[in-house]
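Of the protein chains in this complex, one is absent; all others appear in place.
Up next, chain A:
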Amino acid sequence: MPGKLKVKIVAGRHLPVMDRASDLTDAFVEVKFGNTTFKTDVYPKSLNPQWNSEWFKFEVDDEELQDEPLQITVLDHDTYSANDAIGKVYIDIDPLLYSEAATVISGWFPIYDTIHGIRGEINVVVKVDLFNDLNRFRQSSCGVKFFCTTSIPKCYRAVVIHGFVEELVVNEDPEYQWIDRIRTPRASNEARQRLISLMSGELQRKIGLKVLEMRGNAVVGYLQCFDLEGESGLVVRAIGTACTLDKLSNTSAFLPACNSPSKEMKEIPFNEDPNPNTYSSGPSTPLKNQTYSFSPSKSYSRQSSSSDTDLSLTPKTAPSPQGPRIFLFPSSPTLSCDSPHLKKSCLLLSGSSIKPLHSSHVSPVVLRKSVSFTEELLLAASGMGSGSAGKEGGPFKTLLRQQTQSALEQREFPFFTLTTFPPGFLLHVGGVVSARSVKLLDRIHNPDEPETRDAWWAEIRQEIKSHAKALGCHAVVGYSESTSICEEVCILSASGTAAVLNPRFLQDGTMEGCLEQRIEEASPPGCGFCHIPYDELNMPFPAHLTYCYNCRKQKVPDVLFTTIDLPVEAIVVGKGCLIQARLCRLKKKAQAEANATSISNLLPFMEYEVHTQLMNKLKLRGMNALFGLRIQITVGENMLMGLASATGVYLAALPTPGGIQIAGKTPNDGTYEQHISHMQKKINDTIAKNKELYEINPPELPEEIIGSPIPEPRQRSRLLRSQSESSDEVTELDLSHGKKDAFVLEIDDTDAMEDVHSLLTDVPPPSGFYSCNTEIMPGINNWTPEIQMFTAVRVSRLSNINPTNQTLNKNFNDLCENLLKSLYFKLRSMVPCCLCHVNFTVALPEDELVQIAVTAVAITYDKNQALQANKAPTEKSQQRASTDNEEQLQFPLELSSDPLSSQPFSPAKEALEGASSHTGIPAAQRATSVDYSSFADRCNSWIELIKLKAQTIRRGSIKTTTSLEKASPLAEGYLRHRSVPSGTNSTVSVVKMTPLSFLPGAKITKYLGIINMFFIRETTSLREEGGVSGFLHAFIAEVFAMVRAHVAALGGNAVVSYIMKQCVFMENPNKNQAQCLINVSGDAVIFVRESELEVLPAPPPAAAAQPAGSAGDVTT
């Protein structure tokens, strides 16, 4: 009996009237944990009962404590008939099970009923006495801390980051059990809520056990999801990153208590090193073993066909080392989905299975389906195996690699769900790796053997791992998994960012070691992570590499896509922005295998187009890197939808992106040409406008310095277009290839035009707004404390009778754009502000219905400071650059008088006309055509440069005045702010919610535990509750309220890393019914305002170094 749970029911308030006759209620409470139930006395005739009960004590195992929720039911006593339930409260007592979190749960909880919503509140006190259990074979994992935050939590220090933990449990969905036919909707909903609560408790416990086996003490980046597989069951799965964390006390320097465990940790791997298998968590549980065994006798069959990767996108290589170019070969048999399916019930059409190519010289550039088809991502044939140390890396790099390798190779999956890392952890980033597979769901016959699902995920993870390897990376960071289910088809997706990590963190992890390591490594901060991890010599794909624009020592790709947050040390020019690619694809309605086949046939095209869109939009904004990339593919009855969101930035280390060039195919058609040139002009204008908007004024570097070793011309990314809705027709993508017959061209034209149009229809946010989907907005760092987290949900009917891909695309695009517009309008009072962590989720609940849910947080910032602060981060780069600029200012002017001579690749101008008409253009010709415009570009950038200069001068003079003006209003603002809390003696404490891991202007002092809640709401009087909107509005508000109440009861005042993982909405207007399921999670924390912390007014050194104006702000 290692635990005693104590519960006291204090009082209720605002109970609903249950007795019509007296307009009162005779309420009592049932307290249930496991199989034990206690009851309070009936408090007669009151809507505000004062039970003030004794302490109800439950003596239970800690295993039970972890799995079971505390269940509190409020009922109305009825002498003659059955007692009526008023509602319930489920309390997850997990936060009480580890010492550093909450010690007591006490407060008012909303009483929730799945039919009526919140009905009054109840005041409860819960405590746990935990006895130490030294049993080594225990099944519980009390004490392991869980965090949703995908970075090392603020008041902790990572001693060791152990790595990936995953688990899943399955069960039958109560909604689909036979008993559901005879029980009430309420009973069924409650059964479901309870089951999921139980399952997530169990899941967490099992993950905890794995962490303990790895000798960790915490899980960071914990992501738990539900798959409602309908008939075939209910899957709860979770992934996370096991860590050993040390609490940072305020004076962290001397803390022997903290140090000793870390020392232990240090020795453990040492001892076990010779025998890495024992160290790896692999065979710890029986479940785990099963994930390994792909025994053919299983009920599923897998068809991991590497052939199907190449089939559609047969590549064509440019004969010269041209650089990145993607061709879709016109004659390739499109997705002739090849290999015969096995006649088993489950079908895996691996979206991506790519084996690293072996030959050192792979001439055909293979365009792969799942690993995004990009220059920067294309897999390196020879990963780390081939002695890949670059020339400057030297033997150390090799050594490092081997070290990392050995540390990571022991692991089954070297994955990390983190998106932000301690400094020095991330050495290099390869690019995004992703894998998808389409599965047919089958009934889960035995809930105790979830191996089928386990195996599915294991396959996907293997694939991801091999992709990462192919990119020369040993690890995957920013890793996440998701599913999309429609009827019996399920798409499993996983994605992450291939990366090379610092091994020190993974082993003994003493910070000192890390620092040394970093010094030895000598990779310059701010650009090191951009340097390619793969071997440039054996690169099988034509990535365009240049020397890093920051350190000029190592190679960088021209574009970088990642799923992680922008590393803090990264040097960014200007601001970032939210970039979305949106795509719809019609699909024939089909059953089972046919359906799965058609979906998996469509997937590669979708991925490809999503990627093309992202690339074009990125270039259109004059940026060169994407962070936080999340591609969601949703499957519906008759269509697939793809939505990719990411935050574009301009990394100073990467080369300036080229523009977008449109090439027509019929050069002799005058009007057409004109049209093309018109479009081209529009695009160029947009790019220029965006550069201004996002303040992208990169320091121009002399071409000679960077260009010489790799003499490629600067590349344009061409606007590529695939015509692939009918699966047997694939047109060539590169429009400059003109050897096409007129027929294809026509279709192509309208298509391409529409694409261009859609590019240009993306409206930038109104002034005063920025948006991003990462934690913080690059280029803004003077946040003010006002935040507003929100969830917006829209369901739209695609009302086209004969929908085509184009109209659907447009509808979908409009839907997203309108939603964003509406958000900007709603939050207009917060201007200037930034929408951070904008998270779109798309679902296709029914035919023709599209549901989009957005959760994000709006954070205000100080505009006056923005100008200065904006300068501050770039100062480092600017300072050096500015001297360059001085010189350059003259240099380009000379240059502009005689530009051609100084351009290395502009000998021939006459080839320009030829470029579009000829096929298989020689490299030289294309280079010239490209270069010509690049010259124009350069001219532009000089002008910009001059503008920039002028601006900085002007800004400098303004700065002094603004800082003077600012001093007093700001001080007032602070005062006002401080006076507000003193005035708030309202009975309800304010709980902030944010999807970010931090609160601006505040310091998180304590993590109280994970919040993971699942609610079902149902109504049979939809019209009376205000229709679907009224129903969902109330429900979301209720969910927020319940989250806040739980946090407040834990003693917290905020939820960080809040996420709404699921929002499943179903309606039946004819029956006046609707049902909705919402799953949310986050970390409950206590934060303290920095302004309140300023008891000892010691501004951080960085702030002190800033101009007087801003330093003054800090101290006010």
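Note that in this section contacts are C-beta pairs under 8 Å (C-beta built on N, C-alpha and C of every residue); 3 or more make two chains touch, one makes a residue touch a chain; residues count from 1.
Assume contacts and distances are computed from a predicted model.
For the omitted chain of this complex, the UniProt record lists the protein as "FIBP protein", which is one of "Elongator complex protein 4", "serine C-palmitoyltransferase", "Nucleolar complex-associated protein 3-like isoform X1" or "FIBP protein". Of the listed positions A:Q661, A:N811, A:T860 or A:S997, the one in contact with the omitted chain in the full complex is A:N811. Interface residues of chain A with the unshown chain, by the touch rule above, are 13-14, 108, 110, 118, 121, 766, 788-799, 811, 814-815, 818, 821-826, 828, 849, 851, 980, 983-984, 986-988, 990-993, 1026, 1028-1030, 1032-1034, 1036-1038, 1040-1042, 1044-1045, 1065.
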